[in-house]
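The structure under discussion is supplied below as structure tokens; questions concerning it will follow.
With one protein chain withheld, the remaining protein chains of the complex are depicted in position.
Think of it as A and B in the order they're written, each chain with its own count starting at 1.
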Amino acid sequence: MEFTVQQIAAMLGGEVKGNGDEKINMLAKIQDAKKGQIAFLSNPKYEHFIYTTQASAVIVKKDFVSRKEISSTLIMVDDPYSSFTTLLEQYHKMITFQKVGVEQPSYISDTAVVGNNIYRGAFSYIGSNVTIGDNVKIYPHVFIGDNVTIGDNTVLQSGVKLYSGTRIGKNCALHAGTVIGSDGFGFAPQEDGSYKTIPQLGNVIIEDDVTIGANTVIDCATMFGDSTILHKGVKLDNLIQIAHNVEVGKNTVIAAQAGISGSTKVGENCMIAGQVGIAGHLIITNNTSLGAQAGVSKSITKEGQKLIGYPVFDIKEYFRSYAVFKQLPDLNYRLRDLEVKMKQLETEKKSVSSE
Amino acid sequence: MEFTVQQIAAMLGGEVKGNGDEKINMLAKIQDAKKGQIAFLSNPKYEHFIYTTQASAVIVKKDFVSRKEISSTLIMVDDPYSSFTTLLEQYHKMITFQKVGVEQPSYISDTAVVGNNIYRGAFSYIGSNVTIGDNVKIYPHVFIGDNVTIGDNTVLQSGVKLYSGTRIGKNCALHAGTVIGSDGFGFAPQEDGSYKTIPQLGNVIIEDDVTIGANTVIDCATMFGDSTILHKGVKLDNLIQIAHNVEVGKNTVIAAQAGISGSTKVGENCMIAGQVGIAGHLIITNNTSLGAQAGVSKSITKEGQKLIGYPVFDIKEYFRSYAVFKQLPDLNYRLRDLEVKMKQLETEKKSVSSE
Partner (left out) sequence: MEFTVQQIAAMLGGEVKGNGDEKINMLAKIQDAKKGQIAFLSNPKYEHFIYTTQASAVIVKKDFVSRKEISSTLIMVDDPYSSFTTLLEQYHKMITFQKVGVEQPSYISDTAVVGNNIYRGAFSYIGSNVTIGDNVKIYPHVFIGDNVTIGDNTVLQSGVKLYSGTRIGKNCALHAGTVIGSDGFGFAPQEDGSYKTIPQLGNVIIEDDVTIGANTVIDCATMFGDSTILHKGVKLDNLIQIAHNVEVGKNTVIAAQAGISGSTKVGENCMIAGQVGIAGHLIITNNTSLGAQAGVSKSITKEGQKLIGYPVFDIKEYFRSYAVFKQLPDLNYRLRDLEVKMKQLETEKKSVSSE
């Protein structure tokens, strides 16, 4: 993974000023960069760093004019920040997809079918009738149960567990320790106070472009043929709980430690903050925004609301109410004071009328 | 796993109407069922599906009279829903317990003793002096530390971790990634502001018929000979925290992401909702019901209460208070209004009395 400045400039459509043969193997911030690294200068207030940086190359704006000598090679582009971001993405893609091949020992069923260019880390497990697309990366200690399918370019980090029947789309990223398809929490109360387990026989479907954080759990649906579903582009953070038969709509984003109870349907483009809890069997409409630690106990049917509290209501109103909540002891005192005065007035009135 | 309709009818005590030799390999809903599958019809409003379903067999009520031609073989029973549930349970049991034998590579200490009919998945680890009962299923990547005992018919899903000394009963189900017996969170503050680790030397005891969800954590007790205990029939959901020396009573059910702090004793038949937090060293009496996100900071001694809020109080009262909370800015305004009027009255009174 080493490129010349010239090669990078070509990729960015930029112009080289200086030695285009300099070798680049890493990106860095301009103030930290060392030989072999490339940085960028966008904000003029960082300009002074360009005269002292040890970066082998710096991406600068086309019209940049140096006021002192610069030892780095320059790449002149329209938008240095955007060019640098492009490089970051390319670099990230390269390191993510550089692992290829099979480490031993690893386990794969005879009936599994795997695509080209995949990585199977040591101690990874692939069960019967599994189908895996191209460029899939399966890190060490991943467990893939029977009858699972995984689309192209999906990355399963170390220790991901996929129960039987899970279906995962293309370009997904599942982080370490995440569990997909565990039993839904369903128990039928018996007369003696004990509970009988309700068999959980559905699966989980994760569509394309979904990211799931570390140690998150998604339960399977209860019935045969039913699925817990994360639609295209959903982004889940770490330690989230998604219960059985839940559906999360396209491009909805959920922050860490939030939990969604059984059979609730969350719409598209929602933003759910950290530690939010949503009760079961609800419908949360599109474009709903839920603030941190909010608790939802009823369906939300009006689009575009920002809600908080337990149970939730409008976030601005919540903060107005909360401001008064903090004054409640004083409010109570003022109320008592009024009651005393009222009593006094009434007493006087009586004494007047009885005169 | 293929049965004839006749075999299934015999198991359910039902009567076959049609071809008893049809082969069945799956259950399905009547509207989705295909050839080779069995469905049921209980609710009359779904009757129309029976005339179009491709199911090889349908379970119907004894007195069902068809109004059109039906291509499926029928099984006539007293209660179709209950019969179908029985089939679901049998099916679930079959798929849960079908895995038998040892996959390689797997690790087992010379001193471990295992029962009959068990499954040891690839990359599973069994330490010294472990005792495992009959029909136990140990999925890939399970870690069983030294001196652990596990009762008959218990299932440990992929990646379950049992620290040394853990004791698990019969018929338990532990879901993927769950950790049992990690160190309790105990630290002694030192004069320099740092903390010294208090050794955690007890264990965890899980009695029979307990279910534990995915990525849940149960810490061991602090002292030798002491145990963190889940009693018979306890049901825990995913991502729950059970701290050191906690005891959870028989048939208590705890939903996802709840947390119980050290040394708290929870009674029998309690229902604890999602994201509830309970402080340490408390006693929660039997039949207590805690609503979502509730925070408990004092012991609960009166049985049968439904509580919510932080700290908790009666759930109906909470919602009454919360209704007023939402009106607090208005309340504050009304109070101010009264104060102004009172001031006016007093001023007038003074001016009257000074006349």
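As a working rule, a contact is a pair of C-beta atoms (placed from the backbone, for glycine too) under 8 Å apart; a residue touches a chain by one contact, two chains touch by 3 or more.
In this text, all values refer to a predicted model and were calculated from it rather than measured experimentally.
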Key: Option from B:Thr4, B:Gln257 or B:Asn287 whose C-beta touches the chain left out   = B:Gln257
Task = Check each of B:Ala10, B:Val102 or B:Ala279 against the chain that is not shown and name the one that touches it.
result = B:Ala279
Request  = Kindly state which of the options A:Asp152, A:Asp209 or A:Glu247 is in contact with the chain not pictured.
outcome  = A:Asp209
Message = Given that one chain is not shown, which residue among A:Lys17, A:Arg120 or A:His175 touches it?
response = A:His175
Remark   = Missing-chain contacts on subunit B, rising order, are 105, 107, 123, 125, 141, 143, 145, 159, 161, 163, 177, 179, 182-183, 185, 187, 193-195, 197, 199-201, 215, 217, 219, 223-225, 239, 241, 243, 257, 259, 261, 275, 277, 279, 293, 295, 297, 310-311, 313, 317, 320-321, 323-325, 327, 331, 334-335, 338, 341-342, 345, 348
Task = By the contact definition given up top, give the residues of subunit A that touch the hidden chain.
result = 26-29, 32, 88-89, 91-92, 103, 105, 121-123, 139-141, 157-159, 173, 175-177, 209, 211, 213-215, 233, 235, 237-239, 250-251, 253, 255-257, 268-269, 274-275, 292-293, 322, 325-329, 331-332, 335, 338-339, 342, 345-346, 349
